[in-house]
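With one protein chain withheld, the remaining protein chains of the complex are depicted in position.
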Amino acid sequence: MDPILQIEKLKKKFGGVVAVDGVDFEVNSHQIKAIIGPNGAGKTTIFNLISRICPPTSGTIRFKQHKINELKPYVIAEKGISRTFQNVQVFENMSVLENVMVGRHCRTRSEIFAAIMNLKRTRAEEKRIHDYSLEMLSFVGLETKKNEAASNLTFQQQKLLEFARALATEPDLLLLDEPAAGLSVPEADEMAQFVYRIREIGITILLVEHNMGLVMEVSDEVIVLDSGQVIAEGTPREVQNNEAVIAVYLGERETENANHTKS
Amino acid sequence: MGRKNILSLLILAGVILALPLGLGNSYYLNVLVFVGIYSLITIGLSLLMGYTGQISLGHAAFFGLGAYTSGVLSTKFGVSPWLALLAGIFVTGGIAFLIAAPALKLKGHYLAMATLAFGYIVFIVFNQASSLTGGPSGFGQIPRFRLGNFLLRSDVHYYYLVWTLVIVVLLVSLNIIHSRVGRALRSIHEGELTANIMGVNTAKYKIQVFVLSAVYASLAGSLYAHFITFLNPTPFGFHFSIVLVAMVAVGGMASVWGAMIGAALLTILPEYLRAFQDYDILIYGSILLLIMMFLPQGLFAGILRLIKKER
Amino acid sequence: SIWRWVPVLRKPAVAYKVGAIFAVTGPAAWLGTPERNTAKMIEEEVNAAGGINGHPLEIIIEDTVGDATRTVTAAKKLITKDQVLAIVGPSRSGTTMAVIPIVEEAKVPLISCAAAEAIVVPVKSWVFKTPQKDSHAAVRIYETMKLQGISKIAIITGTTGFGDQGRKQLKKLAPELEIEIVADETYGPDDTDMTAQLTKIKASEAQAVVNWSIVPGQVIVAKNMRQLGMKIPLFQSHGFGNIKYAQTAGEAGEGIIFPCGRLLAVDTLADDHPQKEVLAKYKKEYEAKYEEDVSTFGGHAWDGLHLVIAALREVGPDREKIRDYIENTKNFVGTGGIFNFSPEDHSGLTKDAFEMLTVKNEKFVVLE
Amino acid sequence: MLTIRNLRSYYGRMQALKGVSLHVEEGEIVALIGANGAGKTTLLNSIVGLVPSLTGQILFLNADITHQSPREIIRMGVSLVPEGRQLFAPLTVMENLTLGAYQRYRRKEKSKIKSDLDTIFERFPVLKERRSQVAGTLSGGEQQMLAIGRALMSGPKFLLLDEPSMGLAPLIAAHIFQIISQLHQQGTTILLVEQNAAAAFKVSNRTYVIETGRVVLQGASEELLHNQEVKRAYLGREYKEVWE
Partner (left out) sequence: MSLGDQLLQYLFTGITIGAIYGMVALGFNIIYSATGIINLAQGEFVMLGGMMMVYLTAIIKLPMVVSFFLSILIVTAIGAAFERAAIHPLKSPSVITLIIITVAASILFKGGAMFAWGKHTVSLSPFSGEEPISVLGATILPQTLWILGIMAATVALLILFFGFTLTGKAMRACAANRTAASLVGINVKTMVLLSFALSAGIGATAGIIITPIALMNYDRGTMLAVKGFSVAVLGGLGSNVGAVVAGFIIGIMESLGAGFISSGYKDAIALVVLLLVLFLKPSGLLGSRERAEFKKF
């Protein structure tokens, strides 16, 4: 198993707040790995550090053995990391299809001069962008909405749109920040299927999620974060029974709840 | 570029060809030459502001840089006006490139201020570098363009020259808008950071579009210089930068067609208002206010909506 | 009369159209407005008196808005749309320079109301001007200084066409008149405080200051000098020729010396002075009609328009003949002086057109 | 307390609610469940006056509030935890909370506000810790807590919650449902939109199921919990399958 993403001694301070405090972990190719932990544990911050929204205070991030923590966000996308956002961030005044086509940007080449000349090659490429994006839209089931403005979609549809957009960048590693937030249980189940299908295409997934059902179902490995530090790591089952994790994150009631349904 | 745009361009070209027949009078043509010159700038501004979401309150400076480079080179150094025009484009584009990188890191009002400050500095240089620019008094006798042996001297000649360039610039701009690059520009408008994370080199495109819009303005400036044959700093100040932004906003930011309509309206309107003497500024102000209040998306969007309703 | 209702039968004489381009609005509106007022007054007067050889006079007034582009368009409108016979204006040097190529090409006489010497030097065949020359103003200032024993001076000029031209003349003429410029400062038309420039001047060896501009900032210069306790005399240019400035400057304005046409000091003029009658009449009529003080700027328009009217009266509606007439006009008594044009001189005034005035009790009086 | 009759809401030409009628009695917790895009948020927003174009009738405490402005409705004791949190992002946590009590400050209920603030800090210690942090920089879950805290600061009689547990860790989500029960016990009437249908059924008295802009099912939560269709559509596979 070769690690696609390696994180070493990663640390991020915001003024007095240490959001990420010396985190080490690896993600293997074709794995689905979940990060869980209480609110404010630093999960989103780790994603933000990987996609270089902000620079780490210290530590290194390696992707396919190369250090990436000094690259610009768009270069990181080109290298093959894409993501979705906890607070959806679609391009509201662009159509659904155009949103996805923006995702295709980093896999295509035509620059401004080609655009000005409107070369045959450019038009052909534009057509390929269009077709590929449409394919991604049907993958998430939004092809009927392709001409709507993204702002007219519901929250959930916008989340799916983010998926399609992220997939259009042909990532090797996909970071999903709470994909199931705001989903009902059956919808979350669908989401789980969806995540599997993405893995089947050959994409590695790093997932942040509070919906334990989903986490337990899809992830190969789970790491648990609390106050910016890793407090547990292992298979879903190991983590689920870890005392510390129950104390800070899952809570007694949740296990009770599960037992309750069982009986 | 869609069929609609091609059709619109053809119609525009037809109208441009036909207009001088109806308007033999050189005063009207003269106004239309200015409409064309200003359209060149506003088309660029609409790419920059309407599509990419980057404000500039300093575009009069690029207009001026084009005009002065062209004017000074051709008048004082005997360079041919065409070469001077090209030189203007390189000088202006170069300067735009130099300030774009740091300036475009700024957002919103901060960017507005930075461009305003830049424009003002350039204006001061026009005033102060009098050995080159003639200072506040300006300089005249700028040569006119030649096509081979043919000297472009009348307003009709300039009318055709300017509007041919407007069509070329429109074509170029529409091609950009409807390309991968155009989409990237709009994504920057919608959410710069998100666009960057999704793989768009936002800094590069912002700089490109900034430089492009500066080049359009420079082109307009050169045409202006060789048309009016006299330059002093006043037309290139802060006030004109604001007028340019107003043109783009009045016409409708998010469309190059709107930008042209705005340029036309705010150039022709004051000519109509001449008859009102002092009251013209009150009327002008009121019309501007009313348009922005009742058609905040601009005239172009307003007209489109009307047409759709009719159907 | 009853004929009024039968327009077909009445055959009015064709109006003589004259264009006027003034800075009616914009940053120099206070300059263009008296010019516009004067033009309207003259139009009424001439028409009330039966027009020019029976032809009514129509003065079409356009606004420059202080912008070269708008001025050019205005000139083209007057020339091609309104087909005027001559143009008076623009008010300012910059805008005048912008329209020169147009009138030269269209062959329309232009009589500028702006002061800059560059307008008529070198001579352009269709362009004249009525305000006194910058160089004459500079010479008069320097001569007055020499009488007062001043040889080292500081100049401070506004960064407008007028200020810039003045600065050039001051620097050019200084060596001839053995004046040394020891400080050369400028200020922008919208500056609110010039103490920095004046501090620098104060630290120099200057024995007097020349402030050359038309913008309101020239008043601030006077006030700032007072603030800094600068006792050396302040000279202003003919751009100071507006009593409002003296009033606005208040105490700080007392003792300012400047060259100016005689309009503002008409009351102190000897009765037998050749200009007295013209000046007194214009002043009286203007002040009665508009309830405000005359300024020299309105006078420039008066001169320009009356030159054109005189020409029309003599040669009729022909642009070329009007030009020729003006070029050969001699001993024309205007508000700015006695004009003697020639093919070599399209300004027509000598330095004697200027009187050195000074401010006393917020009034302009002739300097003794 | 709240009666809605035949409510239709529009976004431009799109009709999001197609004649919804429902009522909430004083002291009740009513849950509203439904698939994504069913119109739940639209319903809550319509009640507080955020949807500009609607027909039908909304009565609150027997007063017609159908076309009133949000401000007037809030003044009557209604409070909403909105979808997407809608915090004052550039303001601090403390300022957000203070502004939550804006109407009460206007009514000069200083001491009540103080004690409510203490209660909120007790319930969400993170907020106290981060009181001077800029709200926009909080983590997603912290923002959700702040949104709830801010809504509670107005001391509402009638609380509308739009997916309050969204983005919260299981422990905190459970905590939220506890708080909802507590508020209920203290006499607050609550209308709850929730995707976690199981939890919603558990805390609520009655439930409305809403689909594509219409109420399709309603009844006591206990009963609906055992309704096969509801189970399939909203509860999904049973937890045990997931956990085993």
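Going in written order, the chains are labelled A, B, C and D, and every chain counts its residues from 1.
As a working rule, a contact is a pair of C-beta atoms (placed from the backbone, for glycine too) under 8 Å apart; a residue touches a chain by one contact, two chains touch by 3 or more.
Keep in mind that what you see is a predicted model, and the values were worked out from it rather than measured.
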item	value
Of B:R144, B:H239 or B:R274, the residue in touch with the unshown chain	B:H239
Option from B:F118, B:F139, B:F227 or B:F240 whose C-beta touches the chain left out	B:F118
Touch with the omitted chain, as defined above, among D:S9, D:Q103, D:Q144 or D:Q195	D:Q103
Residues from subunit D at the interface with the omitted partner, ascending	48, 50, 69-71, 74-75, 80, 82, 86-91, 95, 98-100, 102-103, 105-106, 134, 136-137, 150, 154
Contact set of subunit B toward the excluded chain (per top definition)	49, 55, 102-103, 105-110, 112-114, 116-118, 120-121, 124-125, 127-128, 238-239, 242, 245-246, 249-250, 253, 278-279, 281-282, 284-286, 288-289, 292-293, 296
Residues of subunit C in contact with the chain not shown	25-27, 29-30, 33, 159, 185-188, 190, 192-193, 195-197, 199-200, 202-203, 216, 219-220, 223, 226-229, 244-245, 248-251
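Rule of thumb we're sticking to: only the chains that are shown with their structure count from here on.
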item	value
Interchain centroid distance [CA atoms averaged], subunit B/subunit D, Å	51
Interchain centroid distance [CA atoms averaged], subunit A/subunit C, Å	74
Subunit C-subunit D separation of Cα centroids, rounded to whole Å	75
Overlap residues in subunit B, where contacts from two or more other chains coincide	none
Contacting residues of subunit A [partner subunit D, same complex]	14, 17, 36-45, 86-87, 152, 154-157, 178, 181-189, 210, 212-213, 216-217, 240, 248-251, 253-254, 257-258, 261-262
Subunit A contact footprint on subunit B (complex, rising order)	1, 172, 175-176, 179-184, 186-187, 189-191, 193-203, 208, 212
Touch list for subunit C against partner subunit B, complex	24-25, 61-63, 65-70, 72-74, 76-77, 79-81, 93-94, 97-98, 100-101, 105, 116, 118, 159-161, 163-165, 168
